[in-house]
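One protein chain omitted, others in place.
Going by the order they are written in, the chains are A, B and C; count residues from 1 in each one.
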Amino acid sequence: MNSFGEALRITTFGESHGAGIGVVIDGLPANLPVDWERVQSALQRRRPGQSAYTSPRSESDRVEVLSGLYQGRTAGAPLTLWMPNQNARPEEYEEIAQVFRPSHADYTYFLKYRHIDPRGGGRSSARETAARVAAGAVALQLLEKLYPGVQIIAWTSAIGPYHTMYEPQRLEEVERSPVRCPDPEVSKQIEAYLLQLQAEGDTTGGVVSTRVEGIPPGLGEPIYDKLSARLAYAMLSINAAKGFAFGRGFEAAALRGSDHNDPFGVQEGQVRPLTNQAGGILGGISTGEPIFFQVAFKPIATLRQPQHTTTKAGEPVVLELKGGRHDPCPVPRAVPIVEAMTALVLADFALRIRGNTPLHS
Amino acid sequence: MNSFGEALRITTFGESHGAGIGVVIDGLPANLPVDWERVQSALQRRRPGQSAYTSPRSESDRVEVLSGLYQGRTAGAPLTLWMPNQNARPEEYEEIAQVFRPSHADYTYFLKYRHIDPRGGGRSSARETAARVAAGAVALQLLEKLYPGVQIIAWTSAIGPYHTMYEPQRLEEVERSPVRCPDPEVSKQIEAYLLQLQAEGDTTGGVVSTRVEGIPPGLGEPIYDKLSARLAYAMLSINAAKGFAFGRGFEAAALRGSDHNDPFGVQEGQVRPLTNQAGGILGGISTGEPIFFQVAFKPIATLRQPQHTTTKAGEPVVLELKGGRHDPCPVPRAVPIVEAMTALVLADFALRIRGNTPLHS
Amino acid sequence: MNSFGEALRITTFGESHGAGIGVVIDGLPANLPVDWERVQSALQRRRPGQSAYTSPRSESDRVEVLSGLYQGRTAGAPLTLWMPNQNARPEEYEEIAQVFRPSHADYTYFLKYRHIDPRGGGRSSARETAARVAAGAVALQLLEKLYPGVQIIAWTSAIGPYHTMYEPQRLEEVERSPVRCPDPEVSKQIEAYLLQLQAEGDTTGGVVSTRVEGIPPGLGEPIYDKLSARLAYAMLSINAAKGFAFGRGFEAAALRGSDHNDPFGVQEGQVRPLTNQAGGILGGISTGEPIFFQVAFKPIATLRQPQHTTTKAGEPVVLELKGGRHDPCPVPRAVPIVEAMTALVLADFALRIRGNTPLHS
Partner (left out) sequence: MNSFGEALRITTFGESHGAGIGVVIDGLPANLPVDWERVQSALQRRRPGQSAYTSPRSESDRVEVLSGLYQGRTAGAPLTLWMPNQNARPEEYEEIAQVFRPSHADYTYFLKYRHIDPRGGGRSSARETAARVAAGAVALQLLEKLYPGVQIIAWTSAIGPYHTMYEPQRLEEVERSPVRCPDPEVSKQIEAYLLQLQAEGDTTGGVVSTRVEGIPPGLGEPIYDKLSARLAYAMLSINAAKGFAFGRGFEAAALRGSDHNDPFGVQEGQVRPLTNQAGGILGGISTGEPIFFQVAFKPIATLRQPQHTTTKAGEPVVLELKGGRHDPCPVPRAVPIVEAMTALVLADFALRIRGNTPLHS
């Protein structure tokens, strides 16, 4: 099913090279004013062609509101957003229509559906994530209404062999880097590395880190719908994601309890953990401290270097993509997608607690 | 909500120190014969008191079938399993009832529910996982019926500073190690390390690795319910889990596409990936190759070393647990839980494809 | 699936002649005190053997709480109730094991599941409704906490050819009649009719009417989850139910708009409909006026008169039930079941609006 979320549920639809991409956002309480400039600007951050380091396919991603708005506010009805495809060129994909691209979803879609839409991957294309980003930008505005001061900030913390421990405090620190790495030194290294990969016809993976501030304690449900479990679910649903970790993540596996535990103390009259190795989540429920997690992405599968593969009929061929420039790394554009999915998960939990009572105007 | 799964849905209930732990398994097709010895033996592997390295709380975990069975086969009705608590000692927990244990869910449950059940953590206790293991053992039998030869095998691949690349082929290789590490060398190191930690009143984390063989291509749904996304969801719902990664996981982030891609070739007349760095999943859908993933666990939060914390009233105290021996590491007992959640995720996807038509007898 | 409800979800399990009947109630906010006397007394009203007019199977229906309670209040965890079967006599059913009983679910279960549990109908037995009644009695207590003064009252408004327009104001008016008909005159007629039917080995159907007072405006969701649609769903899920109608129901089909419309006026400073032909629901949402609906039940299918049928092997036989006295009419015992399902539907909608925030203690 193409839906995500319980109390706040998105359903996305549309193909990469069909008429467009859309999303129905259901469960939004009535009376939320939506700032469409901000939705548009989130989309702008995701779309291709932003810099020398990303794919040049140029989609304006201008969002149309098909339903759910009345006098600038949500009506308590499904809010539907639609982004027509303008730069769809199905014919460009004919050269690959008869070949399995290594490490591409073409192969599993073919086995599952017994047919294949070669036009840019159909539903499996990264283009579907535009719908997530638009919906996430609305969910963020709901969160801000419920929890004033909330901030979701994601950034490139590693690409290829380059990584940083730098934690940005503001979005601008991220956005000033063309690869969304807030550490100026490391950003430069990554930029050079990506240019080199493009020259070589190769690609790379990387890591997106995320910190959320201003979420009160109590979000998340015990057992299966832990906040951490829903975040993992959301993040692994993003194309090319290979891993999720929160707090100290895989490093925690090597630590001692006496090093990893966060002692409790009293700050401003409140009992709080004095450190936050937990990453803001204990027992699947938010502690009120900043939430921190990381998502690993594999290298983009489409490369210009010749690759061994077969046709759909099973004949070995060497695949050599000629036209088309592709992203050398999924990470810079994944940053706003990770932010969007984070907002959707958190807003869903917020609504589970408060219900769908309309917002006060 | 305390349910997991769509076409095959479990609902667990019960508290650590209440009457017992149970699970309703809904969606099982009719006519599945269930081997209860195997269910019992899976529970045996999870339960405490198995070795010097695990907590001595002794629960027989004898499973009672409350409903859903007719003449030894599933009836197409909810199958309900119940494991009465026999060794519940709520009074033992009085000493901690008034104190927040560092890095424990006590704290967030208290903030969320405004009350707290101190008796072994209530719902947040690892005891809830007995219900998952029992349900998973049934789901595995369904998978075996649908996909003869399917095998789910999980093992300890790291604890503290010790880790191994060894991949076991059979369950016995895992079970012969008291810490479920199939590499005899590393197992010895871990055993020594855990004894040392117990002596020091400390704990550690670790990593569980899993390999699934015999799953056909096509399991998993595009977009949100990717096989990888549902596995991540399931794994992060386990107590103490901090991370999930499949295929090359976080390592993939540092690789080049030309190193990470799996070329396609023809084997026994079928197009297949010639390597499996993808970990058996492409675009969220199983490829038919072995599925491989890892789950990171943090150190157990309960330690005997003195820790700084506060009472619930906010007074600083030093917490020094006297009685009770606790597991020094969650990983050995997490192995069967990871297997169980894997079986539940896979059986759910299998039923989404085939529906709930009764099995042939 | 054996679940009902979204924000408040019950999952029932158990068979008529298995170990017992149970229900998991998930989604209850924490801190609800539960009066178990009232749960027990609701069960008492449903159970067989209450009078000469109902089946003599005697089940004490004593409810055991398996989980979810802490110090007398809900813990925010699944509340599980269990009623062991004490009077199960699977052997009694052997005489009918090889025969399709006319108008019985045996037939469709056999076609659907390819096996059949003859022991009192297994899951299809009315015994399952004990779980609904217990859960409904808890849901009612939640409703009372949220909407003090709320009252759900159901009664027998017709059995066979006898019917009444009498609307009871209090439960006692219903309970003083052994057939739950608050109109003393009609009650007597029905009683005589049922005795006659028993003597003749025949059965009959009837109608249960329900009125709910004290529900505020705004419960129900537009489009699919209209309050009326969910009530219809719930009521038609009860065994032997054949129809649902609210407000003027099927009579409304013959009326003119000018006769059926409820004019608005002002009462005590509030705009309200001055009549309530709508039955308390407009556009699927509660108006704040009393909710009124009716449920039709068919005659009980099991009768002592000889009936033409076939064996499962397809041989024509005349079925003549010897032993066992059966209810001549489902309606008197359906009254508390209808009340229970009503409470479950309303509490579900209440929680959708307010979320699962714990109740104040």
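Just a few scattered comments:
Simple rule for what comes next: a contact is a pair of C-beta atoms (placed from the backbone, for glycine too) under 8 Å apart; a residue touches a chain by one contact, two chains touch by 3 or more.
Model, not experiment: these values are computed from the prediction.
Contact with the chain not shown here comes from a single listed residue; of C:17, C:45, C:123 or C:211, that residue is C:123.
Of the candidate positions C:175, C:213 or C:262, contact with the unshown chain belongs to C:262. Considering the full assembly, A:122 is the residue among A:122, A:136 or A:182 that touches the omitted chain. Note that of A:20, A:205 or A:257, the residue touching the chain absent from this view is A:20. Mapped onto chain C, the footprint of the missing chain covers residues 1-4, 6, 12, 100, 102-105, 107-109, 111-112, 123-124, 128, 158-161, 197, 202-207, 217-218, 220-226, 228-237, 239, 241-250, 252-266, 269-271, 273-274, 277-279, 281-288, 296-303, 305, 307-310, 312, 314, 316.
Take chain A: the residues that touch the chain left off the picture are 1-3, 9, 11-15, 18-20, 22, 24, 26-27, 30-31, 64-71, 73, 75-78, 80, 82, 112-115, 117, 122-123, 358, 361. Seen from chain B, the chain kept out of the figure touches residues 7, 76-77, 222, 351-357.
In the analysis below, only the chains that are shown with their structure count from here on.
With each centre defined as the average position of its C-alpha atoms, the distance from chain A to chain B rounds to 27 Å.
Residue numbers of chain C whose C-beta contacts span two or more other chains: 76-77.
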